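Complex shown without one protein chain; remaining protein chains in place.
Then we have subunit A:
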Amino acid sequence: MTKKEKKSFNQSLAEWKRFIYNPTSGEFLGRTAKSWGLMVFPKPLSALEYTFSASDPSSYRGYIEDLRKFLKPYTLEEQKNLTVCPDGILSEQKGPVYVACQFPIFLLQACSGMSDPDFGYSQGSPCVLVKMNRIIGLKPEGTPRIECIPKDENVASISTYPNNGIIDLKYFPYYGKKLHVGYLQPLVAAQVIFSANSTKKEVTVECKIDGSPNLKNQDDRDKFLGRVAFKIIARA
């Protein structure tokens, strides 16, 4: 009996110790290290739902304008002062001047708005941009990428641009608004392509960060920590 009690006491003591400093996650007093939040564009008005009709341009005009506006800093014109950075490595800098890396908009391919100014909405295959929240000093490990999966694969398939939803490490770390002038956060576009044989044109898509051990994509409370879910409803 006493032994059992002692054990439980030791257990709870261990819990407290782990609480005060958790060596595996580097948490001190339960404070979580920072993680990306994911956010999608265009920003819908209410819950994350995009409703449009391919045959009615007025139903998606708002989305297109929003996307254009958001992509404005990404035009080649705007980026010409930015640095072309080597792929695949972190752009750690010591200052005093911090340079920002180019994010060429063509990486977004079909969703870049260059070939298709309607971002696929007029074809019934809408583009949604996924971006990561800026966090100062965050250095992702491994090869982070955004993976988007439709809830029902029979209804639709997703194409991500850049290919495989890769996020290049060269855009990290971020040094803050004042120091890191002109910084562009990397984007991933997800294009929803409804199956031709499916009558139902409605799908929920979940995108999350993958391939990086220090970036969480699962939090009970925060539905936007390393992931985002949105719904596309295409009317006739």
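Note that in this section a residue touches a chain if its C-beta (ideal position, glycine included) is under 8 Å from a C-beta of that chain, and two chains touch if they have at least 3 such contacts; residues count from 1.
Everything that follows uses one rule, which is that contacts and distances are computed from a predicted model.
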Omitted chain, identified by the protein name its UniProt record gives, among "Coatomer subunit gamma", "Aminotransferase class I/classII large domain-containing protein", "Sodium/potassium-transporting ATPase subunit alpha" or "Myotubularin-related protein 9": "Sodium/potassium-transporting ATPase subunit alpha"
Sole residue of A:G88, A:G142 or A:G176 that reaches the chain not shown, by the stated touch rule: A:G176
Contact with the hidden chain (one of A:D56, A:D87, A:E141 or A:D222): A:D222
Missing-chain contacts mapped onto subunit A: 15-16, 19, 29-31, 37-39, 44, 46-48, 131, 133-136, 174, 176-178, 180, 183, 219, 221-225, 228
